[in-house]
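Here the complex is missing a single protein chain, while all its other protein chains stay put.
And now, chain A:
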Amino acid sequence: MDSVSSTTEAARAPHTEPAPEPGSAPGGPPGRDRAAAGETAVSEEGAPARDLAAALPVPDRPVPDRLDLSAATGSETALRGFLHGLPGVDKVGAEARVARLGTRSIKTTAKSRALELAIRMIDLTTLEGADTAGKVRSLAAKARRPDPSDPSCPAVAAVCVYPDLVEVAKRELRGSGVKVASVATAFPSGRSPLEVKLAETRFAVAAGADEIDMVIDRGAFLAGRYGAVFEQIAAVKAACGGAHLKVILETGELVTYDNVRRASWLAMLAGADFIKTSTGKVSPAATLPVSLVMLEAVRDFRAAGGRMVGMKPAGGIRTAKDAIKYLVVVNETCGPDWLDPDWFRFGASSLLNDLLMQRQKQAAGYYSGPDYVTVD
């Protein structure tokens, strides 16, 4: 597998500058890259990240607009060279940054707007072995009208189900504007032959899914077979047709932030429309530092001349407070372009009830309780 096959041609991102500078080429000395990244992460504190990064005189940092994306996917060797040439993640810096952003105080009208936005960003999810058509119908009803007592409450972004229930969800959500997402490719483990994964994807798309949430082959990724992972994503993307492809990295199994950064770039290079943290079946699921690393990747990918890719943390986000922290991190990392349900989603189910209770509290002035939202 030394050339990434022709099926990936369409997925290749355009590039702006054909010739990378020798010193900044991916695959440069990792030690220097890491030092440069650490320096940047520290100086990013509390300032608009992009401006500061542009102003910094760090010649060795692979400044995004000097990356050559098309060369990266030319062969397995080039792909490995590219991914391992990405600067290492400053773990302490990333964690300190999200901790600091988490202390932002979002109150009154800003809070109301954040709650409203977070509701519109939710992928209301049910992915249990015990799912029934009835449960999907009730979930769809909740997706259309999250707060039945308040017509001004917006609908959620999507409902996320297993492929066999896509048809039910699609029927229930007709005309509502709420999209139907389906997990596919042997969710959650991803341990099936490619043909099976592609067949599952085609089945879900044929049943009407607007979005496909696929899982990457973590085994292949951790074994360093990046080309295999790349080809699978590209093949699934081709099978999706018009449906959006979300690629689940399952960051809980990738272990390190460096791996998360590599997997994010790999998925984006292979044609992902969204990168998603987790299946929700593995602990830890979405965390703020991991999301920060992925958001930086998304930001840098666009800056390097790639497409705009969305990001979706999933699993473990249960309170409105957590959701607002994520929105702050999105705004501070990627900017307001991503503060839109088309580019940022929450994969969650219990989060919605907490958002609704907070919303009721904002309106009424007193605390609400779980008796005043639906049981799910």
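The working rule: a residue touches a chain if its C-beta (ideal position, glycine included) is under 8 Å from a C-beta of that chain, and two chains touch if they have at least 3 such contacts; residues count from 1.
Assume contacts and distances are computed from a predicted model.
A.B. asks: What name does the UniProt record list for the absent chain among "ABC transporter domain-containing protein", "Phospholipid/cholesterol/gamma-HCH transport system permease protein", "ChrR-like anti-ECFsigma factor" or "Aldehyde dehydrogenase family protein"?
C.D. replies: For the chain not displayed, UniProt's protein name is "Aldehyde dehydrogenase family protein".
A.B. asks: Out of A:T185, A:T201, A:N259 or A:S368, which residue would touch the omitted chain in the full complex?
C.D. replies: Considering the complete complex, A:S368 is the one touching the chain left out.
A.B. asks: Please output the residues of chain A touching the missing chain, sorted low to high.
C.D. replies: Residues touching the hidden chain, for chain A, are 365-372.
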